[in-house]
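Removed from the display is one protein chain of the complex; every other protein chain stays in position.
Now for chain A:
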Amino acid sequence: MKNFQIIKALSSGSAVSSIAKENSAMFIAGGTNLVDLMKKNVVAPDKLVDITALDLKKIEFLTAKTSIGALAKNSQVAEDKAIIEKHPLLAMALAAGASQQIRHMATVGGNMLQRTRCSYFYNTDMPCNKRVPKSGCGAIGGSNRMHAIFGASDSCIAVHPSDMCVALAALDATVLVEGPKGKREIKFTEFHRLPGNTPEKDNTLQNKELITSVEIPNNNFTKNVHYLKVRDRSSYAFALISVAAALDIQNNTINDVRLAMGGVAHKPWRLTEAEEFLKGKTISETIFRQAADLAMKGARGYGDNDFKLTLGPNAIVEALTIASSK
């Protein structure tokens, strides 16, 4: 890799200002993805701003919400007793991701910002619109077993690889950011974006904004939840498809429900139509299957990933069945 400068920021304000003026400067926290990308010459920043000294590691349980600092480690959140109690879906999703070693390094903010695992993105000899705009998409017509079935475009069929984000999308989280123009909030489901004609943009962060925390509103999804991850081996593999299912069940009736999928789109894929369908219904395999079919509307395969059209609804039914029987 090329030579680069690295400085350590001591406050979020100074972190933002130290990066603002330099085009190729980037924040670095756990570095579990960024260092790989730099080694492979996929990104080549001149300057890194190390934000690990910032006071953004706390997990706080406030009156109406839970606040998780952007620098909280994935393992720290996954193993937090109160998180396991109040937001078990999030704990399960985090534990399903990566390996224990990586979870000890990776932060919540970094997890959100991890890049796709599309091979064409990583291999600098290959075409990839996400890495080099207008260079073409290698995955369309190429190797696309891992790729999107929802919301893709002619420019890009990559998927967001996170497990954690699928749970946060399901739980209606909010992202708090700080940038040169001040602080703002972004709905988690609007944080990541679809590729359209600009797949180089993974998310809706404005230039040089820093994620400071993620907030989850209080909810009743403490018992009937399940994060189902379907993958090619039992650990240390990205999801082919994952399903985050959270149910609030009273007297066998679905009071409230959240459903989201991972491994199917450029962003965590919230299944709102299926959620609306399930609300107020009595639990049965039939309604789960109907909800799954609703969820799959508009899905399409690209060859290698056609199996996801079969796996998707089956995984939704499986996740709902497991969640409802807890």
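Some notes on this structure:
Quick note on the criterion: a contact is a pair of C-beta atoms (placed from the backbone, for glycine too) under 8 Å apart; a residue touches a chain by one contact, two chains touch by 3 or more; residues count from 1.
Note that contacts and distances are computed from a predicted model.
A chain of the complex is left out here; the name its UniProt entry carries, from "Glycosyl transferase family 2", "Aldehyde oxidase", "Cytochrome bc1 complex cytochrome c subunit" or "Oligopeptide ABC transporter permease OppB", is "Aldehyde oxidase". Within the full complex, the residue among A:Q5, A:Q101 or A:T310 touching the omitted chain is A:T310. The omitted chain makes contact with just one of the residues A:K8, A:K86 or A:R117: A:R117. Listed residues A:N41, A:Q101 or A:N220: the one in touch with the omitted chain is A:N41.
Residues 1-3, 41, 117, 119-120, 122-123, 125-126, 138, 141-143, 145, 230, 232-238, 240, 289, 292-293, 307, 309-311, 313-315, 317-318 are the ones on chain A that touch the missing chain.
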